[in-house]
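A quick write-up on the structure given underneath.
With one protein chain removed, the remaining protein chains of the complex are shown where they sit.
Should a chain be cited, it is by its letter among A and B, assigned in written order, with residues numbered from 1 in that chain.
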Amino acid sequence: MRYLPKSASDREAMLKAIGVRSIDDLFAQIPPEYRLNRGLEVPRQMAESEIVDWFRERSRENGDGHATFLGAGAYYHYRPVIIDSLISRGEFLTAYTPYQAEISQGTLQSIFEFQTMISELTGMEVANASMYDGSTAAAEAVMMAVRLTGRRSVVVARSVHPEYREVLSTYAFHQGMPLATVSFKDTGRVDFKELEAAMNSDTACVLIQSPNFFGTIEDVEAIGELAHSKGALLVVAIAEAVSLGIVAPPLSADIIGMEAQSFGVPLGFGGPYCGVIATRETYVRQMPGRLVGQTTDRNGKRGFVLTLATREQHIRREKATSNICTNQALIALMANIFMAVYGKVGLKELAKQNLAKTAYAAQQFGKHGKVLFTGAPRFNEFVVETTEDPYAINARILGHKIVGGLPLKKFYPELGNASLWCCTELTSRSTIDTAVGHVADSERSVRNAKEETPEEVAR
Amino acid sequence: MAYPADFKYTKEHEWIKADGASATIGITTYAQESLGDIVFVDLPKPGTEISAGKTFGSVESVKAVSDLYAPASGTVSEVNADLSTHPEKVNSDAHGAWMLKITLKDKNELNSLLSAADYEKFVSEEGGH
Partner (left out) sequence: MKHMTRKATRHVNQNEGLIFEKSSAGKAAWKLAPLDVPEVDTRELLGTCERKDLGNLPEVSEIEIIRHFTRLSTWNYAIDLGMYPLGSCTMKYNPRVNEVVSRLDGIANGHPYQPEKVSQGALRIIKTLSDCLLEITGMDAITLQPAAGAHGELTGLLLVRAYHDTKGSARRKILIPDSAHGTNPATAAMVGYAVENLKSNAQGMVDIGALEAQMNEDVAALMLTNPNTLGVFEQDIHKIAQLLHSKGGLLYMDGANMNALVGKVRPGDFGVDVMHLNLHKTFSTPHGGGGPGSGPVAIKKQLEPFLPRPVLASKPDGTLGFDYDRPQSIGRVRSFYGNFGMFVRALAYILANGPDGLSQTTEDAVLNANYIRKGLEGTFDLPYSSPSMHEVVFSDKMQAKKGARTMDLAKRLIDYGFHPYTTAFPLIVPGAMMIEPTESESKEELDLFLEAMRSIAQEVDEDAELVKSAPHTTRVSRLDETAAARKPILRWKPEV
């Protein structure tokens, strides 16, 4: 087997040195009644070329070469090529967790830079070295608020990503954390009155997302004021990191649970992504996840180490702030490089392009379908309501190798035939025009009362 | 190693000094030595009730956390704020760097604690490992 650096003579020499006759002697500790006496029933060994072919086939079966209007928590942005050039270096790719600081300064310094840039972008004082993804970052941020306030219940906006809410609900159930959900208004923003009514003296925090699942930017300041007036904390989830280039960061937030996937991380059918928690310095000891700190060595030279480890599982064990062990270091490195490439000016320009493409698309769609939630500003996503079932429209658009917006009825049945559309800097005008054309045709056909048989495309 | 004679001690290495109806609590120099460089002291707020034998906070070094066990029951009246910015004082002067002041619930609880001499003996036996 080509990954194993041993010849038969090597193995022989080693067995001899150990003092056993065969390798089976070294497995004698396994009770014979459990030993597997057959080969594993997995596919036969493949040559490298066969492996590549097998996956190429899968790639073809997975919509390669398609344009997409999907967002909803995972965004298709351009990935500068130097990201892969750099992260593919063996010293980054195949390095272990930087517990031995003297021989991990590369990893540690880059995480320190990542923590800095995320702090700058979010307007918070500290950020950690990444969580699994935006959903777990939001859930852990909420649990952090519960620990900090000593209160138990949580109020969540329904305009937070449905899967983030589902994750929170799974975590909360076992921690005895009552969850109350408040709805959104036709502006797309959280219903303020409902929010106020849902809060009480046991409310640890309010969780909102901004821009929210519909792309709408929440009135973070007002919500923050309300939460603080009741002694609760404000937790803000951010799913589209590029928004931070042009949308004011949620400075009223006490804790931010964000997803950094937009910063140079491939869509990859849902993972691995890069969650982050950012917060105020006073809360740092309650923050889960790895943290890198600056210090000096014996000669006064600057260096970096993992710090405040006593929050973590390997020391606190059952009293840890969380059980999290790995972080998403390599993915955070991608984000780090992305932020360095675009930088102060580029990130703003990138965000502006997203804004422009989306504004154009919303305007065009609006001529034929109904664009919802127009009463508040949005970033790069919007919701269109069509007369025809969006699954049917999407089925036709798919024929042009374009994946249409996400039909929302599975998450928000009351929104009927609404779908969520996302435009990034990579969405071309012609793609937008093609999609709009189909929606226009659809509306026209329906108006002409012609029956079209919808091809049900699942989901 | 001199342990102040007017302190009482627990087997978990806390000291307590009674002063009428109140008492001051800290950890012994043996404790700080075992812990190494102390980086953080986690103490309860004034007004909190603590119970003899139960944990009331913790002390952190870089690589370990140690729970603090209440030598006696009472209500926290004062917390040493200096320790939040200078936790190293526990290392340099464990018997002087007090952590909590409490109003005692029952002075008699101190009778079952170790005297300075008993504690010194206990520590020298434990010091074997």
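The rule we apply is simple: a residue touches a chain if its C-beta (ideal position, glycine included) is under 8 Å from a C-beta of that chain, and two chains touch if they have at least 3 such contacts.
Everything numeric in this text was worked out from a predicted model, so none of it was measured.
Within the complete assembly, A:136 is the residue of A:136, A:262 or A:417 that touches the hidden chain.
When the omitted chain is restored, the residue from A:180, A:198 or A:359 that touches it is A:359. The set of subunit B residues touching the chain not shown comprises 37, 39-40, 60-62, 87-88.
Just so it is clear, only the chains that are shown with their structure count from here on.
If you average the Cα atoms of subunit A and of subunit B, the two centres end up 45 Å apart. Residues 285, 309-310, 315-316, 319 of subunit A are the ones that touch subunit B when the two sit in their complex. Across the complex, subunit B meets subunit A through its residues 39-40, 60-65.
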